[in-house]
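Missing here is one protein chain; the remaining ones are kept as they sit in the complex.
Moving on, here comes chain A:
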């Protein structure tokens, strides 16, 4: 009935692009320090954890600064995108009521915008990597694959929580709690390879563990990521995304009634 294909795809692309632009520009225009904040927050976490686990309670992890920073910025993408997506529909009810506005663009633009924030921290990451004397090399070509897998996973979670929150507002309280737990069950400031096998097997159910380890393998050791679990994450995320976007599309027919 309402199909206006080709153009609607291009419009979708433009919608995401302006929403991401609005998000990024507004963040950096309304503050004095601008872009600095994208870097400052992970830097502060880096300092805190570094002090805690290098000086006060030393963990035996080589290149700890790089190890930490990768964990922090990768997790920030996941945390930022999902915690913003959960309220993205409720907070944009006026857009949802706009004829022709594609609701599916909202979680997608949030996920993309937080990827951009991650990219902004890359120069700092490079500096840290250079100082810690790690080797970067050929394995870098695997990085886009890891990022794509993570993008798909983050997007799938975003669609799920965004869709759910319209009907069940409890989601916006549950998600931050789950994210907080995730901070400790994901090897951000510790190293999961040191853990007992049993614990590792349980924590390994968390896709973010494999994603962060893949980032570290590539960026810190110039080695190929562990393809086994990574392909599971990729395949699983694809299925998850397919299901969660279907759920989101179905839920979106009733968004306005619930808002």
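Brief remarks on what is shown
Throughout what follows, a contact is a pair of C-beta atoms (placed from the backbone, for glycine too) under 8 Å apart; a residue touches a chain by one contact, two chains touch by 3 or more; residues count from 1.
Convention: contacts and distances are computed from a predicted model.
Among the names given as "Secreted protein", "Multisubunit sodium/proton antiporter, MrpG subunit", "Lipopolysaccharide transport system ATP-binding protein" or "Catalase", UniProt records the absent chain under the name "Lipopolysaccharide transport system ATP-binding protein". Among A:99, A:133 or A:228, only A:99 touches the chain that is left out of the view.
With the whole complex as reference, residues 1-2, 4, 7, 10-11, 14-15, 17-19, 21-22, 25-26, 29-30, 94-101, 167-170, 253-254, 256-258 of chain A touch the missing chain.
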